[in-house]
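Read through the structure below, which is laid out as structure tokens, and then see the notes.
Just one protein chain is left out here, and the rest sit where they should.
By written order: A and B. Residues from 1 in each chain.
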Amino acid sequence: MSESEPEHPDVRENRGAIPEAGALGRWVDRGGLVFAAGIVVAMLILIQEVVLRYVFNDPTIWAHETTVFLCGVAFVYGGLYCAARDSHIRVVLVYDTLGPRMRRLFDIAISAVCAVASAFFAWAAWLMVSRAAFAPDGAIRLERSGSAWNPPYPGLVKIFLLLVMAALAVQFVVLAWNHARGRR
Amino acid sequence: QEHTFRFQSSDPAGNPNFQLQQQWAESVAEMSDGAIEIDLLPVESIVAHNETQDAIAAGILDGHVTDTSYFAGRDAAFGLIANPVGAWSAPEEMFGFMEDGGGAELMNELVEPYGLHFIGATTPGLESFVSAVPLEGVDDLQGLKMRAPEGLVQQVFAAAGASPVNLPGSEVFTSLDKGVIDAADYTVFSTNQAQGLHDVAPHPVYPGFHSMPLVEISMNKQKWDALPAELQDVLTQSVRDFSRAQVAALAEADQAAVEEAKASGEVTVHDWSDEERAKFRSIAQGEWEKVAQRSENAQKVYDALTAYLESQGLLN
């Protein structure tokens, strides 16, 4: 963090993935645009729904579920996005008092622990997907919402969660590795 | 206790249905002389209401007390058997189908592949329809902005010409009050009255014509199979007793609430004619057929259901 720039906040600047996140981090950072756009689309759908219902008395059957889906995948991806950018909220009361050597050790340990946890969750997400993507007889069928419109969003979100948990595990391994190498 | 089972309900802790379900859990302990203890948890305490099936199969939960329609996304059959909109005019008709009409066997055919055993069915009863405008029949549903939960209920109302709106239950009161919606599929009359819905929507249709959810009590199949036969019988019997007790308790509460509402002079209770009810049922039947095409199991449910209704002279 630069010491000479008091006015310039990191929250407003698009600083991208941290160098230690490697090539994967840069890809995750770029992919963010898709999901950010999804949030804007969700907003437009909600406005459209209000207008259709209030002005034309003709609500849709798809707006509600589609909005939830777009926001849901953005939430899931947001966790990976923040991991690549190191922008998750951290309580740095102790961390800030450490010297550079200890900080590096902490960075390695934190990334390694998070990698192990994410791998566990990826495994658990696989168990979930195995029920959501396959019928009990083994045939492929995506879990649907069961609504009148009945989109396969639940199945898709579960699969997406599995992919993100797996990517998160890999991202933390990359972070641990690069922190250990001392790469900047 | 020899057996301790953790069940999750689809009702929140403060709900009257949850309190009745707790009495069921206590009755099981009594009827089994303490051999079975059921620890009943409110909705969402372990997993979400529509994730309990997986959790039971995985051994995280042992069982659930839940509206079967939450699993309609896994197999359309669950949606159809849980709430064949318009089919039942009284809880006893549904219990008849479940206990003597092959319904229980069918339910087990549906849930066993998912690792569950269906013990029995109950229901909070025939729901009352909440409306801010007078409704005398199907024609009045045209263009009616109404809240309906996702699923067959929504589909049938759309087919009847209404404009269903998706809203969480907690938003129903404000939305009726502010006129975002004119009517709502909510719950039984007494609860609607207690929550003040009739203050903002004084034209309830009671008895309802549209919805009577099947609440299933099921548990992990392996754990069920491991129980001695006499304890299995105790569980099955306890659910039968409970379903009658729940229906009686809620019907009594409904009756008292209807008297109270009528006495207030502010509420007009509308009762649809048999003709209008039949008209709505025939629209609903058209939708059952569509759902039946979504899966083999759904077709099975449709066939069993129509055969039973016909045998009882309930189908026109």
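We adopt the following convention: a residue touches a chain if its C-beta (ideal position, glycine included) is under 8 Å from a C-beta of that chain, and two chains touch if they have at least 3 such contacts.
We adopt the following convention: contacts and distances are computed from a predicted model.
*Asks:* Of the options "TRAP transporter large permease protein", "Lipopolysaccharide export system ATP-binding protein LptB", "Cytochrome D ubiquinol oxidase subunit II" or "CU044_5270 family protein", which is the UniProt protein name for the chain that has been left out of view?
*Replies:* Matching "TRAP transporter large permease protein", "Lipopolysaccharide export system ATP-binding protein LptB", "Cytochrome D ubiquinol oxidase subunit II" or "CU044_5270 family protein" to the record, the invisible chain is "TRAP transporter large permease protein".
*Asks:* Could you tell me which of A:I61, A:A74, A:I108 or A:A148 touches the chain that is not displayed?
*Replies:* In the complete complex, the chain left out is touched by residue A:A74.
*Asks:* What subunit B residues would touch the chain not displayed?
*Replies:* Residues in contact with the chain left out: 6, 12-15, 41-42, 44-48, 50-51, 54-55, 58-60, 167-171, 173-175, 177-180.
*Asks:* Take the complete complex as the reference. Which residues in subunit A touch the chain that isn't displayed?
*Replies:* Contact residues on subunit A toward the absent chain are 1-3, 6-7, 9-12, 14, 32-33, 35-37, 39-40, 42-43, 46-47, 49-50, 54, 64, 67-69, 71-83, 85, 87-96, 106, 110, 113-114, 117, 120-121, 123-125, 127-128, 154, 157-158, 161, 165.
By definition in this document, only the chains that are shown with their structure count from here on.
*Asks:* Can you compute the centre-to-centre distance for subunit A and subunit B, using the mean CA position of each chain? Integer Å is fine.
*Replies:* Centre separation, subunit A to subunit B: 36 Å.
*Asks:* For the complex, give me every residue of subunit B touching subunit A.
*Replies:* 54, 57-58, 69-76, 78-79, 113-114, 143, 145, 150-152, 154-155, 158, 163-166, 180, 294
*Asks:* Give every residue of subunit A touching subunit B within the complex, in rising order.
*Replies:* Checking each residue of subunit A against subunit B gives 53, 57-59, 61, 64-65, 127-128, 131, 135-137, 143-148, 150, 154.
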